[in-house]
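To keep things clear, I will list the structure first and then write my remarks on it.
A single protein chain has been removed from this complex, and every other one stays in its place.
Then we have chain A:
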């Protein structure tokens, strides 16, 4: 199908938009004439900006570089297929209920972009603001939670404390009896939080970026970062050398490996983070529930599967599988809190490798190599930040200096000691 022949509104670059009319028209031709969502071009010898890593954050960066900063000569280089890394492995939770102002700044920036993302990209990212509830299992945790709620509200972000009775009403499957080993003492909820379809985020950004001329190059592994006189000049890949004035690395899980290619060291440990889903069942849970003390989080997917997650494994690994004790601990806590899940079968489990930082906050930074930028260290919670991360990283690459939101997350903080310690609000063990 060629563009907007039927008078339909087009995307910025000219591709046809998805709409009920497009759906009806394509239905009449047996869905055989949908155009490809993005091209598969050969890499050009040179680009203005290369983004290494075709996950959500990398594709969002490319999209905002093109749409806001007007840079069109961009390539996104992906080792496998786009969205095939951590974008497709996470538990899709979105929230911005962080303690410190710096974190509130970036996660709330992201949440506001999430709220308009489906419209902006003309791609249904299935953002569902079903609420994110965090449980407290001790007096101390409840007190800490009250403090956090006030801090969050001071930053203009919604958050409210809930009693066990209110929690039981919202989540009928939860056991709130006081006889539990770790009873539910209360909790707090961010109602604007929720989930999104993770693949759709990658595909939506890819389609919109491609439409603005961004070359998305898949099955192309970066093997080296070329430098000359302390300045980046391009990259070495499995499909040859590609020159570039600026290179932004967004390779969650492998940031340490990529940094090594440029002779840099990062404050990052790469660890497996596991998740699992049950067989699909009828709807029984319409919110996301996290529980730090007993360490499990749970939500129900639109397909009916219960989605579970726990903390990272204790040791560094790139193996993309985790240890059994972590899963065992997660399920033990799950069965106690939600007795109905005891007879469910686990459909599949998997692990992704996450970059964990000493302060459980991300790195969005220039490096000592001119023109080389890193966006990494999101640890266990990168998915929720996808639009905000891409937005501020694009700004950093385009202007060569961080904006107010990105500035606190520079590598400099490890020298100045101005750490953004979010181990508590990160919600899972690092």
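Side notes on the structure shown:
Here, contacts are C-beta pairs under 8 Å (C-beta built on N, C-alpha and C of every residue); 3 or more make two chains touch, one makes a residue touch a chain; residues count from 1.
In this text, contacts and distances are computed from a predicted model.
Here one chain is missing from view; checked against "Sarcosine oxidase subunit delta", "NAD(P)H-dependent oxidoreductase subunit E", "Electron transfer flavoprotein subunit alpha/FixB family protein" or "Polar amino acid ABC transporter permease", UniProt names that protein "Sarcosine oxidase subunit delta".
Which of A:26, A:316 or A:349 touches the hidden chain is settled by the complete complex: it is A:316. Among A:202, A:266 or A:290, only A:266 touches the chain left out of the display. Check A:116, A:325 or A:339 against the missing chain and you find that the one touching it is A:325.
Touching the missing chain, out of A:23, A:165, A:180 or A:257, is residue A:257.
For chain A, the list of residues touching the undisplayed chain reads 254, 256-257, 260, 265-270, 314-319, 321, 323-325, 358, 414-417.
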